[in-house]
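With one protein chain removed, the remaining protein chains of the complex are shown where they sit.
As written, the chains take the letters A and B, and residue 1 is the first residue of each chain.
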Amino acid sequence: MFDFLGSVLKNVISKPATRMYPYETREAMDKARGALGEIEIEKCIFCGICATKCPSIAIKVDKAERSWEFNRLKCIVCNVCVEVCPVKCLHMDKAHLGPLLAVEKTKRNGPPKPAPAAKAAESTN
Amino acid sequence: MIKTTIPFGPQHPVLPEPLHLKLVMEDEKIVEAIPAIGYVHRGLEKLAEVKDFHQNVFLVERICGICSVQHAMAYVQGIETMMNIEIPDRAKYLRVIWAELHRIHSHLLWLGLFADAFGFEALFMQCWRDREKVMDIMEATSGARVVVSVNVVGGTKRDISSEHLAEIIRVVDQVKEDMKNMENAFLNDYTVKHRTVGVGHLTKEQAYSLGAVGPMARASGVAQDLRTLGYAAYNDLCFDMVVETAGDCWARTAVRLKEVYECVRLIKAAIDKLPKGDFAVPVKGNPTGEVISRVEQPRGEVLYYIKGNGTKNLDRLRVRTPTFANIPTLLVMLPGSQLADVPVLLLTIDPCISCTER
Partner (left out) sequence: MIENIAEITKDQLLGETQKMSGQNYRFVTTSCVDLGDGNLDVLYHFDKDAKLQNLRIKAKRGEEVPSISKIYLCAVLVENEMKELFGLNVTGMAIDYGGHMLLTPEALKNPQSKITIEQRGEK
């Protein structure tokens, strides 16, 4: 009947296994998928692959308007958009975000289309 | 005697799942029990026909959080059979490692909840404390604690580095050590045994004819575990089935508890034999034809029936989850038992209603 007493006593004298969250937070793991980070819009070529591959239709890309729109509340943080991006302008943040108070859509407009010569110079970087 | 009908659930302190039971009582004894579901039906099978077959991997993972790796495994193995894709050996072993880590975390969750149901708070905390270690290692290797999203058609998404492999071995050894301590409390404690031994008895014949799966069936002496089919890398890992014969709540606890040891052994064997090389192959084309894919989940056998039509969308994705097969056993187990035993008895089928209704 007292099989567990040893463990209980050990727990009484040892440090707690829990953390005083939110005063004390754990560093996110290196590979953690926390939240989709800010897009590097100047690199984006508006190909729309991220929007078609997204399983939860959270990304919307308008090629004509050169805009990239992201609905955080639809995002399931699966990392697919980051993996398929041909110019690697998306990246995943390690830390996850806190609660939102309102529906928030991130819309980013790219710079106007550069001249072909400038674009070629950019791609060599 | 006057019969009273007592509704049990869909909101009940012992069960976070919305399962409703109509219990027809005579005094304190149940004479009839009718389960009712339908509180969390999401129409996922229909949604799977709209998404393309790569996106469906993320969809099926969200059928159930606790067994997401095995859901994805069943789905991608089905698609791979349809498209004749031979995945690299390393991917097969990586899948086994993640699947068994998932099984450990699922069983620890259940053991904790079960301890809570019979009122042993310290044991509950101890189980969940160990589960936290397993979830941390899953975050370190895959990026998320529960919905790990590592399986893709053609292999796995990520590799596990050698430092992480060493860390996994350290964690599972620690879990095994702690489990030894808890095993005594779960299986031999006088008060705990009063709540579990002889409660909810299910004979071998009943379990078989009612189609019970997983630990439910194995606790009644039905030797049936789909890991014996040898999917992924289970063929090379000399898998041992855990079977108990008592058929009561105690036996179901024992099966799950001993399976944790088996998981630890399988993980260490898989890490030991882990071949080098690629972990994914490129996938071209679309699936066509019909296939049935079965995988053993922590809760039992899951069946995927997939029908492709040569386009990127599937014609049909049918999922039969283990709890769906285990609910009919309640029709036999509940009548004759006491009302006070219902929470404990209900928990031993490890109900996952969001799985069941999809």
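Throughout what follows, a contact is a pair of C-beta atoms (placed from the backbone, for glycine too) under 8 Å apart; a residue touches a chain by one contact, two chains touch by 3 or more.
Note that the structure is a prediction, hence the values are computed from the model and not measured.
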item	value
Which residue of B:12, B:54, B:176 or B:320 touches the chain not shown here	B:320
Sole residue of B:226, B:242, B:280 or B:352 that reaches the chain not shown, by the stated touch rule	B:226
Full-complex contact with the absent chain, from B:38, B:275 or B:310	B:38
Where the unshown chain meets chain B, residue by residue	34, 36-38, 41, 43, 45-46, 50, 81-82, 208-211, 224, 226, 228-229, 289-292, 294, 301, 303, 305, 307, 315-316, 318, 320, 324-325, 327-328, 331, 357
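Simple rule for what comes next: only the chains that are shown with their structure count from here on.
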item	value
Where chain A and chain B are represented by their mean Cα positions, the distance between them in whole Å	29
Touching residues on chain B, where the partner in the complex is chain A	51, 54-55, 58-59, 62, 120, 122-123, 126, 129, 132, 136, 139-144, 149, 157-158, 181-182, 184-185, 188-191
Chain B contact footprint on chain A (complex, rising order)	1, 3-4, 6-8, 11, 17, 29-33, 53, 55-56, 76-80, 83, 92
